[in-house]
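Note that this complex is displayed minus one protein chain, with the remaining chains in position.
And then chain A:
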Amino acid sequence: MGKRLTEPEQRAISRLVIEVGQRLLQHGAESKLVSDVSIRLGRALGLDSVELALSASSLVVTTLSQGHCITTARRCPDRGINMKVVTDIQRTVILAEKGILDALAVRKRLSRIEPFRYPPWLVVGMIGLSCAAFSRLAGGDAVVFALTFIASATGMRVRQLIAHRHFNPLLTFAVTAMVTTLISSVGTIMDWGNEPFLIMASSVLMLVPGYPLINAVSDMVKGFVDMGIARWTMASLLTLATALGIVGAMSLVGAWGWL
């Protein structure tokens, strides 16, 4: 390492390192990425080493420079999966690594990164089409396709409206599953399409926590077993909440498509 860091400099860099780790964790990056990117940023800005302790909802970072260590911790409440933020942060760190950005420039760039979101109605339409495509892949006909689209697009809109009011995700998933199943069960009751069960099965697939489940297995494969188990448990609870919503709707209307 070239120049000696003063204590305020080390402190400022430690704050940047933990902010990067915190934001990556909050926006759905896997543990290996969180730890690699934070460590690389610290090294690029002149620290001797960076040690990270990851847990499901918080982060502890210790930075070392010429025998001096600074430890700091942050809470990391979930902010929703956002790959745009993850990409922007990683590019900032790569620029710092190449020597293009110093600590001050990194801080400026980080503060400019805003969580970008696609327009809600575009998401509603595309998720409707996605679930309809699932029903087609499973062998449904045009009637099944259309009804799945209606059920899951409505469900997605309900999910956005509930999530926007910051309800607990488990509750959001259960209510969304219930609304979606209520709408799709019309097909089963009226016996529309070639396989009415496919409407019920496909329209709730938007609620499968795909990203958390994949992250859970990747974390465990890459040595972050505790993080993997925490993510696996959360994803299982979301799946269970969804199942409760589905069963609730099925017992309301008496359409037992899933059994």
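One rule holds for everything that comes next: a residue touches a chain if its C-beta (ideal position, glycine included) is under 8 Å from a C-beta of that chain, and two chains touch if they have at least 3 such contacts; residues count from 1.
Here is the rule we use: contacts and distances are computed from a predicted model.
*Asks:* UniProt names the one chain left off this complex as which of "Threonine/Serine exporter ThrE domain-containing protein", "Cytochrome c oxidase subunit 2", "ABC transporter substrate-binding protein" or "Sulfhydrogenase subunit delta"?
*Replies:* The missing chain's protein name, per its UniProt entry, is "Threonine/Serine exporter ThrE domain-containing protein".
*Asks:* Which one, A:Q90, A:T172 or A:T188, makes contact with the chain that was left out?
*Replies:* A:Q90
*Asks:* Consider the whole complex, including the chain that is not shown, and state which of A:R4, A:R117 or A:H164 touches that chain.
*Replies:* From the options A:R4, A:R117 or A:H164, the contact with the absent chain belongs to A:R117.
*Asks:* Could you tell which one of A:L205, A:M227 or A:A255 touches the chain left off the display?
*Replies:* Candidates A:L205, A:M227 or A:A255; residue touching the omitted chain: A:L205.
*Asks:* By the contact criterion defined above, which parts of chain A meet the unshown chain? Give residue numbers in ascending order.
*Replies:* Considering the whole complex, chain A reaches the absent chain at 28-30, 33, 36, 40, 80-87, 90-91, 94, 115-118, 122-123, 126-127, 129-134, 136-138, 201, 204-205, 208, 210-211, 213-214, 216-218, 221-222, 239-240, 242-244, 246-247, 251, 258-259.
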